[in-house]
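Encoded as structure tokens, the structure appears first; notes follow it.
Removed: one protein chain of the complex. Kept in place: all other protein chains.
Read from first to last, the chains carry the letters A, B and C; within each, the first residue is number 1.
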Amino acid sequence: MNNKPKIGVYVCHCGINISKTVDVEAVTEFASHLPYVEVARNYSYMCSDPGQLLIKEDIKNQGLNRIVVASCSPRMHELTFRKALAEVGLNPYYLEMANLREHCSWVHQDREEATIKAKKLVAAAAAKARLLEPLVENEVDVEPATLIIGGGIAGIQAALDIASAGFKVYMVEKTPSVGGKMSQLDKTFPTLDCSACILTPKMVDVASHPNIELMTYSQVEEVSGYVGNFEVKVRKKARYVDVNKCTGCGLCAEECRLHNRIPSEFDMGMGKRSAIYIPFPQAVPAKYTIDPERCLFLTRGKCGKGPKCIDACLPGAINFEQEDEIVEFKVGSVIVATGYDLFDPSRKPEYGYNDYPNVLTAMELERLVSASGPTGGEILLGRGKGEEPYIPKEIAFIQCVGSRDASCGNEYCSRVCCMYTAKLAHLMTEKIPDANVRVYYMDVRAFGKGFEEFYDRVRREGVHYIRGNPSEVFKRGDKLVVKAEDTLTATPLEDEVDMVVLAVGLEPRKDAREIMDLLRLSQSGDRFFLEAHPKLAPVDTATDGVYLAGCAQGPKDIPDTVAQAKGAASSALILLSSGKVKVQAQISSVDESTCRGCGFCVEICPYGAVDLVTVNRMGHQVQVARVNEAVCKGCGACVAGCLSGSIQQRSFKDEQILPQIAVLGGMR
Amino acid sequence: MYSMKLRKEKYDDFVAALGKQNLYAPQKKGETLVFAPVEAGSSIPEFLNTTVPPKNIVYPQTETLYCFQAGDTEMSLPEGDEEKVVFGIRPCDARAMALVDDLFSWDDDDPYYLEKRAKTTLVGLACNAPDNNCFCTSVGGGPASTEGLDVLLTDLGETFFLQVLTEKGEKLCQSLGELLEKAAEDDLKAVEKLHEEAEQKISRKIDTEGIPDKLMGLWDSELWAEISEPCLGCGICTYLCPTCYCFDIQDEVEGYDGRRCRMWDSCMFGEYTLHASGHNPRPTNRERTRNRVNHKYSYYVEKFGKIACVGCGRCINLCPVNIDILNILTKVKEAL
Amino acid sequence: MVDLEKLRTVAKETVSRDDVKYLIGWRQGTYGFRVSPHFMKEPEEAEKLIFSPLCSNNLATYLTSVEKLPVPRGEEPDTRKVALMVKGCDSRAVVQQIVEQGIKREDVIIIGCPCDGIVDLNKVKEKFPNVLELVQARWNNGNVVFQLPEGEKEVPREEVLADKCLTCRYPNPVEADVMLWEEVKTRGSDEYADIKEMEVKDVQEKKSYWQDKFSTCIRCYSCRNVCPMCYCEDCILDRLNPNWIFRSVNATENMAFHLTRAFHLAGRCIECGECERVCPVDIPLMKLNRKLYKETREIFDYEPGLDLESKPLLASYRPDDQEDFIL
Partner (left out) sequence: MSEQFKPNIVAFLCNWCTYAGADLAGTSRMQYPANVHIIRVMCTGRINPLFVVNAFQQGADGVIISGCHPGDCHYMEGNFYARRRFTMLREMLEYVGVEPERFHMSWVSASEGAKWKDVVEEAVESAQKVGPFDQFRRNKINW
């Protein structure tokens, strides 16, 4: 094929957006005299159908083989025009754009200067276009399976969706049971459904679904590979219980020498468990686990005359010899649903959480309210050892603890606290009919479906909302004093109460860094995982084939979490069901004949896309770099690090950029 | 022709008198002696010879042949050259120019070179005290050789003794008018004595007899590998050689503007003989070194009847790894 | 102290090994103070080898500069080891070459020659002009003793040693399979006085200084070819497409050439000074290289050619690298 460059230049008026400042006619005339330019035209809207048709017709009729579109930002319409080229059989990468709108007509007013600049930009684009090469978007096969990290409601929902679509799911959960934070909740706002009632069936479904392989008490150790072809290593931690034999009867826990002596994480430390335990009665799988940090036998090497749990277990499931197991498998996509941590209120010492037992977090209250909680659903507060527990009558909620608060590093709104506070306040009035409940708030954000209505209802029920951020909680006699200012009436308050509930916010998990390193994710300013685009790609990440669901990406309530999980599942399914994935075309490649195998590119590549391989060069075994095309993301960092210029990024080669510099530098 | 004298204290006036022409003389640039245009008020430097030979005055290291526009067929030629006078060129370097003239006017005249050469007047300076590694007498030259020169000067201490050798030289002297004095009979005697003494002072010598004829017989000799082993493949020996004239022609394009240039090339560079296919008929320093020696001492002799080496000693002085042409020739003779 | 007997014995033994291709050392040159690299293949050649204050060549450059000729079908390439005599600076070049995978550690036998400093031939020539007879030299308490035709002459080190040796911090090989004699004491320290002096000059002075220096460059590429760290298969300076730097010899291309060369050595230059030594037109190349070396040390706390396990400076980063100049 004769590949002598025949360039078509198309200058867009963009209505008057460009033509108002840039003399479009003059630019077109100028472009028509540039070397290798066969056709130069202008049109009111190049991106419109007739505009695109102009290009297509010229390609067909005049045999153009390079197209320069001088219009808006390539970030806006590069894909549009690439498609147009492809539709008439011209390789879509024979397109170069000159940004005359965002970078020229909109930012300059002097028509003469703007026109000169526009000419330069067009000339530079034409200089590069001449040297463009056709690129092929390769495809790789997709392993029809998904890894889901995290077994909370987000992970559960995504797993069920993908599994129901007929694809394999590997779910890895760090704790001994799926369920996540939602399983700790008593009721859910604003409908006041019982959390367990709606969640447990899904938990059971996950465990029983034939397409889901559930790995609880397990951690992802390593993820390598790339979209469609991730290789995963999971560490299944030793439970010291053979899950195939364990019936979940619980006799072992009864016999454990530490029976009911270890604070239960599930009950926020207010309930007790044994060293061999299930986190909560509805746990899935309902299999016991020995806590290796607590079990006397595991920590000290002896437990009385011998671990009593062994004798108690009739099926003989207990096995202290058990070791961690490494499982390896391949998946095509990954969903990160690792959830969140609750804000630790001891970081706000003014609220006295560490000092007074009757300052609780909302989650602690949640467990108190729960019928399955440590008090069987009664709101009973201990006064200290040997003293009678009491029922609080004066109750204060403090909102935005650890949210919207730059002093503790969290500027964001946690989005759920307003509504869970309203819910708990409602439950207080329900459980303790003579209680006085007030809520200290900054703003009430009741934006979801049924939220505002619920907030209204709670207020009607007598919950008193006071606008003001308390400065201090301290003790006076038997009472706690909340010191605040009612900012609506400008009244300083010292409010004596029996119980203070802190509406703690949501924070990124402390172990988020491990996941980031594992999957090459980034964080946004709030330290939650960064989505590929905040609006248009909220479940995608910078790593192709890795998706986000739930609070790992940012605070959200259950319906939003479920919606995002379904979104992530659908994104993963697009990949899995198409079976193929296109890889980047503008990626790096190595000229193996000049590469000297120094490995700088290997060190530099953030994706591990470059390897050194041994090749035979005229009879000599020499090392050269080679790019894994499916992994390369086309950043080009390797190119600038290569001393011999042997590695080049397609469409951004040195020989393509240098002419741009020449034109923009000298315009000769 | 005839002889004159120039008093050294009149050098300034001499420079002024030639003001309209471009006068080149040895100048210190940093630590290095090169031929450069002389400015008024500069003095005659003490020098044996310049590091860089004056060949670039008639044969620039980079020379624009013509300019063009990408995608266009029109071209523009560079402007013509000005008259130049080279003051203080050593006889070896002038001989080198005379040697290279044969090449550039051989099958086709090379207008770029010949025009510059015609417009250049060479005022040579005989060597009274040759350097350690000078061996001009072994290759047909001498410290007072006149070949290629228009005027030969000899340093008599207070004055320069001028021997006018060509018409160009005469024209130059005439333009100097009063500045020159008539030379005396004694002066000529003193000059001849100086020339003779200088020749005696040349300490490194080789009898080149037989070398040109027999070099080709050593084509496959182990000698070349041994000699070239430490060679770094740099361009010192060739770029600083007054007789090396190889060039490459390259297009230099900036954006859309281009020019076709001729630039010095060196047969010691790997890519000098590199084919587009990737094949290189002279793949290692062994073949390249052999070529360099053969070219000077065999091929050029075959073609033009002269050894293309003037014994200036630059390649010996400056080779970073002490590859010594006299040592090579000695070994060649031993091997013959 | 230098022990030529030991050197020759080790050389003989090494060359006699079946797995050794040759040994690269130094021998006397053809006249005066000159020394030439020697590729020793037979044990009998041992007597030619020397080590003295005249042995300036950094032989590490030959490890990577061997042309790999096409191997005829049916034949195997010669993959035997190369033995190399190294001074302190030379050994750093070898280490850096290994770090950059230019050579493999197991393919080279490093014979360490602790070194009290090498002479600068220009300084020597100034002291002893017109010496044609072969001259030998040795160290005496750090000073240099020349065996001239008229007798021995001792010269204080400050007067004849190369500048790089006067500030040398690594006179002893940092990596060696055999160390030929006891280590010498480190006499130098490097405060970069010359660099700092340059840094504080005003911009016009800097400009004309470098313009002046680079304008004499004839682009013979001896600085590149002698550099043990310049060993790309195909140097970008020789490429026509892309044509980064024109072959034209003029102020702009010379400047760009030298900036490119220096930048490509950023974090890689091991300060052996060979480029400056071989430059026929006396461009003070080390003044530029050492500037980058200084910044490498001061900003990134990094020195190349010391640690076989280190990562190349510009192929690594720290998240907290300084960035005070960035807007």
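What we mean here is this: contacts are C-beta pairs under 8 Å (C-beta built on N, C-alpha and C of every residue); 3 or more make two chains touch, one makes a residue touch a chain.
Bear in mind the structure is a predicted one, so any value in this text is a computation, not a measurement.
Visitor: So there's a chain missing from this view; which of the remaining chains does it actually touch?
Guide: A, B, C
Visitor: Out of B:93, B:131, B:187 or B:254, which touches the unshown chain?
Guide: Of all options in B:93, B:131, B:187 or B:254, contact with the hidden chain holds for B:254.
Visitor: Which residue from A:542, A:563 or A:615 sits in contact with the chain not drawn here?
Guide: Touching the chain that is not displayed is residue A:542.
Visitor: Sort through A:13, A:82, A:120 or A:273 and give me the one touching the missing partner chain.
Guide: A:120
Visitor: Hey, which of C:71, C:103 or C:259 is the one touching the hidden chain?
Guide: Considering the complete complex, C:259 is the one touching the chain left out.
Visitor: In the whole complex, what residues of chain A lie against the chain that is missing from view?
Guide: 73-76, 99, 101-104, 106-110, 113-114, 116-117, 120-121, 124, 520, 522-523, 542, 586, 604, 606-607, 633-637, 639-641, 649, 652, 654, 657-658, 660-662, 664-668
Visitor: For chain C, enumerate the residues touching the unshown chain of the complex.
Guide: Answer for chain C: residues 198-199, 203-211, 244, 248, 250-253, 255-256, 259-260, 262-263, 266-267, 288, 291-292, 295-296, 299-300, 313-319, 321-323, 325-327 touch the chain left out.
Visitor: Name every residue on chain B in touch with the hidden partner chain.
Guide: Contacting residues on chain B, toward the hidden partner: 62, 64, 67, 254-255, 257, 259.
The working rule: only the chains that are shown with their structure count from here on.
Visitor: Where the centres are mean C-alpha positions, what is the separation of chain A from chain C, in Å?
Guide: Roughly 52 Å, centre to centre.
Visitor: So what's the Cα centroid distance for chain A and chain B, whole Å?
Guide: 72
Visitor: Can you list the chain C residues in contact with two or more other chains?
Guide: If we look for residues of chain C contacting two or more partner chains, we find 69, 243.
Visitor: Residues of chain A touching 2+ other chains?
Guide: 593
Visitor: Given the complex with chain B, which residues does chain A contribute to the contact?
Guide: 34-36, 123, 127, 593, 659, 662-663, 666-668
Visitor: Across the complex, what residues on chain C touch chain A?
Guide: It is residues 68-72, 75-77, 79, 100-102, 231-236, 239, 241-244, 264, 311-312, 314-316 of chain C that touch chain A.
Visitor: For the complex, which residues does chain B have touching chain A?
Guide: Listed in rising order, the residues of chain B that touch chain A are 69-72, 254-257, 278.
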